[in-house]
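All protein chains but one are shown at their positions in the complex.
After this line comes subunit A, so read on.
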Amino acid sequence: MGRKKKKASKPWCWYCNREFDDEKILVQHQKAKHFKCHICHKKLYTGPGLSIHCMQVHKEAIDKVPNSLPNRSNIEIEIFGMDGIPPEELREHERQKNGGRSDSEDDEPATKKAKPEVPATQANMMMPNMMAPHMMGQFTSMGPMMTPMGPMPPYMNAAGMQLMPPHMMGAPPRPLFPAVSTSTVPSQAKPTFPAYSNATISAPPTTNNPAAAGAAAATSNATTDGQKSLITTSGTTSKIMHPPEDLSLEEIRARKPKYQRKAIIATSSSSSTMPMTSRAPICSQPSNNHMLHTSYAPVTSVATSTAISQAQEHAAAMAAVVQAQAHAAQAAAVQQQQQQKQLDDLNRAVMLQRLQAARPTGPPLGMVPVASSPMSLMQPMMRPAMALAPHGALLGGNMLRHGPPGMGGMPAGLLAAPLPGMVAPGMGVMIPGPHMPMMMPPRFR
């Protein structure tokens, strides 16, 4: 029994329940583990000291002692080594130490009182600490976790044994969960009295440090799919302006129905432009839209016309309706193909209709890009005087493009386009008006 007294009087850290041989070491531990500033790594002497340091030097509020147990994270309490620990906590610790040896059930209230504050996951780790016989009942469900406990202490026979799962009786030498066992390994060092074996860590230090938590979250992103991972801001004084999901902005944006719809509809129209091109079929992509090519041909050549984009919008609205109906009628996934066809048919109808309506204002339909006429884009342009023209002459250049003498040699298209209201044959209209849909000539000669 003299041994018990000796053990119990070991200095221990209130923040993490760790015991030390020497109070000097304890103080060092506390400075390094619990009172270190996470920003500048300065070691302070007490929790309030750390709090004040962070507030004054870094303008950061610290609400928890780093690496402390959840119920021991109070930064307000001034603890230095063993000094300052609330007397009731001291008594409780003492009692817990003795718990394993005590035969009486008097200890129960005290141990119970401490336990509920510890999360379930940590309860596993707390096992060695809790090995008082009266506690066994509460941990029956965790039977396998007890493996690393090694040989049973004699006092457990009465109450403990019958609660153990049968397969545990053999007491396998190696633990089932290596990960768990690592933290309880010390208990094997002193198998006879597991209650004493918590000489080291009886509960894993919690990471209350937000920076550490943030880093942990970030690393977990690397391993998981990223689907569920979140973006956490490091520190309390900054905020990352990003949706919480750890997806790229583009992925989040592309999910919007507005953009998805565009993708579905336009797939049909744009893929049809492919075979339209007079070039040899450079690639025959597997596409389920090929059926539409012929009927589309005259339309899609004017890919630039705003009529199409209008038509797309209307078709989109229609498509949504159809899709909804179709979904109700059919089992969605299997008949996707059919649905797509329906959709496409409808889109085409709507689009053609719209194009007819838009005809008077839009660029001439059926204007096929003339493959034979080389695009001016690629030709060296004749802009003799323009390149070095003084800035002043170009103020408001969009509106008034005075043709210097040299301009005479320019292709007609170049001159015409920037002039407002001037409609060159075969060109879009370039009127900078408020209501005018953004439009550009399909091609610029």
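The criterion applied here is as follows: a residue touches a chain if its C-beta (ideal position, glycine included) is under 8 Å from a C-beta of that chain, and two chains touch if they have at least 3 such contacts; residues count from 1.
The definition used in the following text is that contacts and distances are computed from a predicted model.
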Protein name (UniProt record) of the chain left out of view, among "Proteasome subunit alpha type", "Exostosin GT47 domain-containing protein", "UTP4 small subunit processome component" or "Mitotic checkpoint protein and poly(A)+ RNA export protein": "Mitotic checkpoint protein and poly(A)+ RNA export protein"
Which of these, A:Cys40, A:Leu90 or A:Ile252, touches the one chain of the complex that we don't see? A:Ile252
Positions on subunit A where the hidden chain makes contact: 58-60, 214-215, 218, 221-224, 226, 231, 233-234, 237-243, 246-254, 256, 259, 262-263, 266-271, 273-274, 277-279, 282-286, 303-304, 308-309, 369, 371, 374-375, 377-378, 380-381, 383, 386-389, 391, 394-399, 414, 417-418, 430, 432, 438-444
